[in-house]
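Provided herewith is a single structure, encoded as structure tokens, for subsequent inquiry.
Note that one protein chain is taken out, while the other chains of the complex remain in position.
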Amino acid sequence: MPAINQQSEPVIEIRELITYYGERKILDGINLAVESGEIMVVMGGSGSGKSTLLRHLLSLNRPAAGNIRLFGKAVNKLSSRALHQMRQRIGVSFQGGALFNSLNVEENVAFPLREHTRLDDNTIRIMARMKLEVVNLAGFEKLMPSQLSGGMIKRAALARAIVMDPKLLFFDEPSAGLDPVVSADLDELILRLRDAMGVTIVVVTHELESAFRIADRITVLDKGKILITGTTQEVKESDNPRVQNLLNRRTEDIPVNADEYLQRLTDDLAGL
Amino acid sequence: MTRPAHFIAHTGRVSLAAIEEMGYQFTLFAESLYWLIAGPFVSQPVRLSAVADEMMKIGVLAVPVVVLLSFSNGVMMAIQGIATLQEFDAESQVVPGIAYSVTREFGVLIAAIVVAGRSGSAIAARIGSMQMSQEIDALRVMGIEPVRHLVAPILLAMLLMMPVLTLLADSAALIGGGLYTGIVLKLSLSTFIDRCFDTLAVYDLMQGLVKSLVFGILIALIACSNGFSVTGGSEGLGRATTRSVVLSIAAIVVADMIFTYFLNR
Partner (left out) sequence: MGYKIEETAGFAIVHLEGDVDLSRSPTARQAILDCLQERQHVLVDLTAVTYIDSSGVASLVEGFQVSRRMSLDFALIGVSDAAMSVLQLARLDQVFPIFASLDARLAQTDPRT
């Protein structure tokens, strides 16, 4: 088991977070704490607000109300310099990889080091290649992002996200668009990373299988509110019907009205 | 809503959006200046390699087109000038005519329109596709300010290359005009050039160069802001690219008119 330290301060603490998109409320009073060294999976369907929550955790958006603390510091009160420093302790793997298209794989992975450190060029390149070894992309250093498959892009993006040895790692939809085998490999990799680096990981996903495989705890988000936060067991046993709906992928069966249905299919057609 | 009310509401919305966009462009400008000046002191310098790269793309690669267009333009001015002035038996006055209009107006205008067409679209497309693929977000979460990393090098490269391109355009147009005049009026090119220099004051050249800086800033800001505000997939990207070129050229021409009015009163 990883060293989850319940006594120390949470790495992430969200209090009463409220956000709007125009007039529409996207997140409505989110409270969540992520402990050091744990893998927290934020789960929800499309439109649940999970992507928005991630953008707030990454300080890409500003909340309408409430606050977010990372490493014990209120993010919205940080000076730009302090935020800059905090960001060097955070790694992010975006859904589409977000690799820089003008750079090859190795340059992509080395990019944060080149920007933020004054390490020797040899050290930087060895570090980048080590991370590519970790994600099983050895030998692909010189390829451009456009030459990579979906799974390889995710791996390269992960290598870039961990190149600075972050203390906190965000992962947006690790399995989206991947076949089950590749996706399972990636999940395995996430678990290994946490065990070896002791990094706190937040995964945002809509994939149940992946979520249950990697999560220490799961937060289920629906229509901008948290339905439940708990261990995988607690979530599975939840008697909240909306949680169960999400788990069982039930779309409510609407009874068919024959007349209306036929009308919908043939509406506006010539000669009918 | 009644029609006039609808029209007014629409006009209001469009104007507000335009003002908002200009505000955003001004922010980009101010932030770029901040990073160019203060960047090295907060150990986030604007990379010289990036500036050199942009100078290549914006400036050096534009040289052939700028030279070709300016040369042709010089020839055309000579043709029209001589044809017009012949009616007054004043063909020889074509030299100051070309010299003034090239250095004050057309050199810089041609350089700016070429750069707007080439780089205005390329910059908007590049930043726009980075926006779509979350590369901009990736920069931000890595603690790398996109304005410092992307906009500042472009702005600086524009400020450095536009005057150079303008001088090139001036020379190419004068040579074009000189060659044609030489053939028609039996004037050697060196005499033509000598008479150009007799006519021209530093002020005339400066007028073009100052404008080139302003046009460079306009192109950079319009292209970057359109790139950053891409939404809605590849169609949106195409729209932003086109918009960037059209708006840059429009801004250049309008700014030129305003300049010319104030500088020649």
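The first chain written gets the first letter, and so on, giving A and B; residue counts start at 1 in each chain.
Heads up, the rule we're going with is that a contact is a pair of C-beta atoms (placed from the backbone, for glycine too) under 8 Å apart; a residue touches a chain by one contact, two chains touch by 3 or more.
Please read these numbers as outputs of a predicted model, since none were measured by experiment.
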Displayed chains contacted by the hidden chain, counting the whole assembly: A
Options A:181, A:196 or A:270, residue touching the unrepresented chain: A:196
Candidates A:8, A:31 or A:123 - the one touching the absent chain: A:123
Among A:40, A:54, A:134 or A:227, residue touching the chain not depicted: A:134
Missing-partner contacts on chain A, residue numbers: 117-120, 122-124, 126-127, 130-131, 133-134, 163-165, 192-193, 195-197
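Here is the rule we use: only the chains that are shown with their structure count from here on.
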Residues of chain B that touch chain A when the two form their complex: 42, 44, 129-130, 133-135, 137-138, 140-144
Of all residues in chain A, those that touch chain B in their complex: 58-60, 81, 83-85, 87-88, 90, 92, 94-101, 111-112, 115-116
